[in-house]
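The other protein chains are all here in position, but one chain of the complex has been omitted.
And now, subunit A:
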Amino acid sequence: MPPPNTPEEGVVATNTSSILALRPSMSRDGGGDGGGGGGGGPSSAAAVDLRLLEYEDAVDENLICPICRVALVGPVITNCDHVFCHRCLVQAHALNPVCPVDRLPLKLVSETRPAPKIVQNQLDNLNVRCPNHARGCHLVVARSLVENHVTRYCDKTMVPCPHPSCEHTVVRNDVGKGCLHYDVQCEYCEGNMLKADLEIHQDQKCPNRKKDCELCSAEFVRNKQEEHMKECPEVEVSCKYAPFGCTQQMSRKMAEGHGEKCDYRVVGPVGEQLAELRSELTALQEKDRMKDRRIKFLENRGYTLPASNATEAISDISLPESSTNADMAPYESRDQYFLSLFETMESKVERLSSALAEVEGRHSMMLINETLQIKDQLTEIRSTLGVLGMHVRWLMNFRLQERGRVGAGSPAMPGSLAGNQQGTSDPNLPRRLSDTMREHPPRL
């Protein structure tokens, strides 16, 4: 498929513009020398401006011209390996003879060539909508074929009126109907127009012509079809909880009933609230950002050096180094500066004293907590000690008693301890071994 570019420009365009009134902004691509060969006849070459086409799918970044930023038309490649539409490059080169991307000097004829065939093929295969889309042709076709479709087959292409003395154009579909270029009145709105335009007027523009809906058979103004579709009770819609996961499709009038039974309705209110909160959050974040900015800005106005005229006067006073932030706006006068310094110090002192008080409070609290614990432990220890003492005393008495019962000649007692105890505690023994002690031995 040869690219649609031909060397003709301007002359042909004006001659054929009446025939080829596809769009108000018809323009032609004159990139024949770069495009690798001419297209068909002059009339067909100009029929479709590939730059105006609507692409069915997103176009790969590598196939997009860096100048006009749509899919390349008549691609050429430079010696520095940059690809442009031929026409874009010619235009750019006329203003500045360099490669638009890297700005290296560029000779248009000797340093550029048509892009490799593979690029052209990829471009040819892109799917586009028929440019007569607005007149009612909904064909989607490979880009390389769209021109053939428009010039030969599309019913909605404008062609010269079959009447020899008539200068107007007419949709190809209507060629057989003879000259339609006479004034008529629309029977619905009473507007005046050419017969040739009547059909489109009544189909798409007439404010009065009514139409019955194919789905709900309600009547609506024909050019308000889209609006009716938005409210037609028979149109298939998805469940209102679809954003939360429901995949059911049903007619609009059923949707209400389904909504009440939908499994996802529980999630609905929560989700709505969530979305609401989220949007509120972004709004607040934005606000917050602006406030932050302002606060930062206002803060920047504090603690700064005095204006240059005052620097000298106070240079003998040693200024705290932290206050010389060079990036901030200076103060109007010295007094103001010292006042602000004083205020800062005051607030610092205040902050310090409150911090001190806090620390003190914390410390005494800690002390109280600690001492209380220690006191408890002490009482505990004291009572354990008392118990232990009683045990020891009881045991001792028990021993002494036993020894007294056995008598002085007992060999069971180790000599030194027995002798020692005998010497010191024997006289007290009867008194110490009280009855209460024996009856209530201390518990362990």
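Just so we're on the same page, a contact is a pair of C-beta atoms (placed from the backbone, for glycine too) under 8 Å apart; a residue touches a chain by one contact, two chains touch by 3 or more; residues count from 1.
Here, contacts and distances are computed from a predicted model.
Its record in UniProt calls the unshown chain "Ubiquitin-conjugating enzyme E2 2", which is the match among "Dynactin subunit 6", "Small nuclear RNA activating complex, polypeptide 1b", "Multifunctional methyltransferase subunit TRM112-like protein" or "Ubiquitin-conjugating enzyme E2 2".
Only one residue from A:V101, A:V184, A:V267 or A:L341 touches the chain missing from this view: A:V101.
Note that of A:K224, A:R294 or A:R362, the residue touching the chain absent from this view is A:R294. Residues 24-27, 49, 51-52, 66-70, 88, 90-92, 94-96, 98, 100-101, 103, 293-294, 296-297, 300-301, 305, 307-308, 327-330 are the ones on subunit A that touch the missing chain.
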